[in-house]
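The structure is given below, and queries will be raised subsequently.
Of the protein chains in this complex, all but one are displayed in their positions.
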Amino acid sequence: MKKKLAAPLKGIIVPLVTPLIDNNTIDIEGFKKLIEHTISGGVHGIFVLGTTGEFASISYKLREELIEQTCKIVNGRVPVLVGIADSSFPESVNLANKAAENGADAVVLTPPYYFRLGQTELLEYLKHIMSQIPLPLFLYNMPAQTKISFAPETVKKISEIPGVVGIKDSSADLPYFKQVQYALKDKKDFTFMVGPEEIMSDFVLAGGHGGVNGGANMFPKLYVNLYNASVNRDFEKIKELQQKVIQISSTIYKVGNYNSSFLKGVKCALSVMGICSDFMAEPFHRFREPERMKIKQILKDLNYQELL
Amino acid sequence: MKKKLAAPLKGIIVPLVTPLIDNNTIDIEGFKKLIEHTISGGVHGIFVLGTTGEFASISYKLREELIEQTCKIVNGRVPVLVGIADSSFPESVNLANKAAENGADAVVLTPPYYFRLGQTELLEYLKHIMSQIPLPLFLYNMPAQTKISFAPETVKKISEIPGVVGIKDSSADLPYFKQVQYALKDKKDFTFMVGPEEIMSDFVLAGGHGGVNGGANMFPKLYVNLYNASVNRDFEKIKELQQKVIQISSTIYKVGNYNSSFLKGVKCALSVMGICSDFMAEPFHRFREPERMKIKQILKDLNYQELL
Amino acid sequence: MKKKLAAPLKGIIVPLVTPLIDNNTIDIEGFKKLIEHTISGGVHGIFVLGTTGEFASISYKLREELIEQTCKIVNGRVPVLVGIADSSFPESVNLANKAAENGADAVVLTPPYYFRLGQTELLEYLKHIMSQIPLPLFLYNMPAQTKISFAPETVKKISEIPGVVGIKDSSADLPYFKQVQYALKDKKDFTFMVGPEEIMSDFVLAGGHGGVNGGANMFPKLYVNLYNASVNRDFEKIKELQQKVIQISSTIYKVGNYNSSFLKGVKCALSVMGICSDFMAEPFHRFREPERMKIKQILKDLNYQELL
Partner (left out) sequence: MKKKLAAPLKGIIVPLVTPLIDNNTIDIEGFKKLIEHTISGGVHGIFVLGTTGEFASISYKLREELIEQTCKIVNGRVPVLVGIADSSFPESVNLANKAAENGADAVVLTPPYYFRLGQTELLEYLKHIMSQIPLPLFLYNMPAQTKISFAPETVKKISEIPGVVGIKDSSADLPYFKQVQYALKDKKDFTFMVGPEEIMSDFVLAGGHGGVNGGANMFPKLYVNLYNASVNRDFEKIKELQQKVIQISSTIYKVGNYNSSFLKGVKCALSVMGICSDFMAEPFHRFREPERMKIKQILKDLNYQELL
């Protein structure tokens, strides 16, 4: 039986990092702290096994464990969304079943990311997989990793498949996402969520439903407050909070020379803040001391205690 | 002597199409009509020889003629910005001199677009060319065509070169552009303009200065009104006008299967509206009858007369 | 204990397709036929779970079953190489262990393909994983899918890690691969294999060790004969066989408009030839009747019986 989610879903959904002790062990204490930290910060939902959660790097065993733990710890306080993206169709279905068994509220799916698909194949793929998915599903557009973007017309067709309830766009291409919204303008219940936190406020001001923002791992209140200010069109507040958001994205996410500096920065900051381990799953590695020192300084410059 | 432009420059700058009779002849009557159409529609500035103006396809002789004609026809009513992008440094300088001689207000420059540059080379290039440019200069970020994006730190350094007064971003990557704004947060006079019209309103609401929007060739009032509504935070109005803007971008710019459907759509619509010729410079060609019929229908569906 | 492989390994390694009855069932009869077909055609080795084998689309259960079956059916007649690429480090290790348990001769690894790595991370990744891999390992360069190419200097450093015995390059960029060979010119035992069959002969003439060529699923003798002719510098023969190879790649692999037309073409041809099922794992689907008719005609035009 499919559970009832708000339609559309609104607010800040935090794409949790996956605290690890080593490649095969979840940092459970850290994970609990992180969930309490974000829920008490007011997030409107929790998303595990997304890109920020390093889902692709984690073993199947750990992914299942994470699903169980998340559902147990959250215990219905906010909706739980589970990433089921995989290059293999049957493994995605397995993860969706595991999510349903544990009481998750919805699943989130990128296209398969090894082979390159065309739009027709993408549509077929969604049709086929939806017949085996026991939970509401959000599309997850992430062309930088998956090598394909959902065309607006494809999203429109997919939105007519029962069970597909929304889309999260991490393309950073807001003109594109507005065309998706336009193509689906008659679907009043469909959820539109934006990935990049730098434009969450703009997106909400323009009628979008919220953001799936990695920074909410560290500073859930900041993003929740910015979301609320945007809903309320409180421009004084927006300006103040938006400045912090851009400061974070221009500093914490830019340490080091890596494509993965966003992930490393968030995990390192969480570790500095005493919330969880900064161990990263292969092929990434945590910041070494010099980068960690920079993150410490950045947090100090941010007066980060005030953001909590 | 460098002329005085508002700093920052604000509002809707229309990147004019280049009306042509054939590859070697400007449609002067059409060009005049187009300029009157956009000025009477309220645009805050005119930009010739941009991407929408097919600058790269046009001979040098015609580029110079366009500069002369534009300055003469506009005759100081609004600022005139001239695109001087070229793969060759000396040719860009020549165009800038020609712009100055004819009384243009500023020039606009993309990086050279044949070779791939690095950020250091980009900075050096700007330093060297600025010493020979007699007018204020706007950077023009257009990575899809030039194969390089100005990094925020590079823009910051370039902004310290005398004469560089602003940037137009056509990357469609608003999170990126916000990081550029953040990097230059102390430059109060620096102009930030956004290319994609789908996000002009969002950008202005968030403190941006305006848009360089191709759709303003057809419907200058629509974009000017949306700009004003955004400055005034009139959300009722924004919603109504924004819907039209996305409708235009989801229809007129999507006819045919071409990378160039935006350019072809605008020129075809202008021809249907009786403003100017739809001849396109090689390597593009105007829409044939079936596509033209679609554009006619789209204009009818838009009730386009009401947008004028 | 690591088994003894020829060093360098030479000849034609066939990257087997994975015959399927449905998403969860191997077409075992077809798989047996395919293995007998290729071994009796003279291939010098068998590679399962490569790109041609749709490894990324297949469930873990099926991947393990394929490893078992391959080792059992081949039964030591030729070396068995097993693809262990995965976005998750621990899953790659699991597959390597499974390969070792079943008596495979070597494993083959692309970089993780969800996240984008840098060269330093790539080197670290290889160092870490090699400490847990119980079999000789071939690198597999496949930038179109993995979004990273092994830089020549990175290959050089990786080649010094014990257990790394060779590289297969599917970049189609032969100038690049020659620079890799040059960087490792002192490693006399290191194996260099080229993916694209169109250049296997050229590569062998220039001193390369052979090819991992998908077309050998259909016509093992053709590629083996071309390999031998290249080793023997029999230019008459090379010219004749090379013509067939390009004819195949210009026809069978070009039916339909898909990025995946190579995979679909090979599986369809094998089905037409009565060797195995053409069922494809999601997200791909077998050719429908019109495309199948084209493949039939192409096979007829090729006089394919003579190639067997």
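By letter and in written order, the chains are A, B and C; residue numbering begins at 1 in each of them.
What we mean here is this: a residue touches a chain if its C-beta (ideal position, glycine included) is under 8 Å from a C-beta of that chain, and two chains touch if they have at least 3 such contacts.
Model, not experiment: these values are computed from the prediction.
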Left-out chain, listing which of the shown chains it touches: B, C
Touching residue (missing chain; options C:159, C:249 or C:277): C:249
Candidates B:7, B:73 or B:117 - the one touching the absent chain: B:117
Listed residues B:87, B:102, B:228 or B:247, member touching the removed chain: B:87
Candidates C:24, C:102, C:119 or C:179 - the one touching the absent chain: C:179
For subunit C, the residues touching the chain missing from this view: 152, 172-176, 178-179, 181-183, 196, 198-199, 201-203, 205-207, 233, 235, 239, 242-243, 246-247, 249-250
Missing-partner contacts on subunit B, residue numbers: 23-24, 54, 56-60, 62, 87-91, 94, 111-118, 121-122, 124-125, 128-129, 144-145, 147, 257-260, 281-285
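Note that in this section only the chains that are shown with their structure count from here on.
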Where subunit A and subunit B are represented by their mean Cα positions, the distance between them in whole Å: 35
